[in-house]
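To start, the structure under review is shown below, and the notes come after it.
A single protein chain has been removed from this complex, and every other one stays in its place.
A, B and C are the chain letters, set down in written order, and residue numbers restart from 1 in every chain.
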């Protein structure tokens, strides 16, 4: 299935992209996607535990199972205001 | 000695004046001034206990002893804002 | 910088908001009290505020100075009106700036609470068939 990844702030800088289409296996979880990225993107390990996730613009836990055409956003703690 | 009385809001309406010069005996307290006014101004009794006093623009208790040329302000609970 | 005023003129809200604080302030909190068109179930046509001017000015300044010191505000402006105030108009504005927001929130709420307890100003509500002095705190 196909999902879209979005990255923001210093996660975007670590990834080197702000948006990417990805083909992943059915039933994959957010955690599994992140683990895959960590192997190809060393700086991501520095965020240990502080990363936030949103699927289709709603916050979700790492255990969330992704569906076809989902958009997964990965970002650091927010600092607006 | 001479003192000045100021009255505000519904106390002013009860008194029928907003400012008055008064000759009083030395050593008189705020409470004694008020008691005198109550005998000549019946509506003042309706404020039982809620009146506030200021001598020379500073809040003071009823027991305050007045001095020559003091200004005694008498008013109801404030309602600004 | 603490500025307080008791005035008959309308309050220049935009001017006050534009000029409060400086470039080291991250937060501005303001409170505006406005004349409401109702009191309980009665329609209010306008308000009038009577003030013990000399004492009210001293008290406004003392309360704002106290709050500015206690919460380390970098600036604080308080303006209260007296005389006739039309429905929808501001009777009071309190604006405070500080590097961080918690201090400004605490200070502004303290100032309005304390003004309503201590500053010798009285509100009269006018209806189509008369008027009443508003009962304050006792």
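As a working rule, a residue touches a chain if its C-beta (ideal position, glycine included) is under 8 Å from a C-beta of that chain, and two chains touch if they have at least 3 such contacts.
This is a predicted model, so every value here is computed, not measured.
Colleague: If I'm reading the header right, one chain is hidden. Which shown chains does it touch across the whole complex?
Modeller: Its contacts among the visible chains are A, C.
Colleague: Looking at the full complex, which residue from C:5, C:62, C:87 or C:132 touches the chain that isn't shown here?
Modeller: Answer from the full complex: C:87 touches the omitted chain.
Colleague: For chain A, enumerate the residues touching the unshown chain of the complex.
Modeller: Interface residues of chain A facing the absent chain: 6, 8-10, 49-50, 52, 54, 57-59, 73, 75-81.
Colleague: Residue-wise, where is chain C in contact with the chain that is not depicted?
Modeller: Interface with the chain not displayed, on the chain C side: 13-14, 17-18, 21-38, 87-88, 99, 101, 104-105, 108-109, 112.
Just so it is clear, only the chains that are shown with their structure count from here on.
Colleague: When the centre of a chain is set as the mean of its C-alpha atoms, what distance in Å lies between chain A and chain C?
Modeller: The answer is 49 Å.
Colleague: Rounded to a whole Å, what is the gap between the Cα centroids of chain B and chain C?
Modeller: 26
Colleague: Using the touch definition from the top, which residues of chain A touch two or more other chains?
Modeller: Touching at least two other chains: none.
Colleague: Hunt down the residues of chain C that sit against at least two other chains at once, touch-wise.
Modeller: Not one residue in chain C touches at least two other chains.
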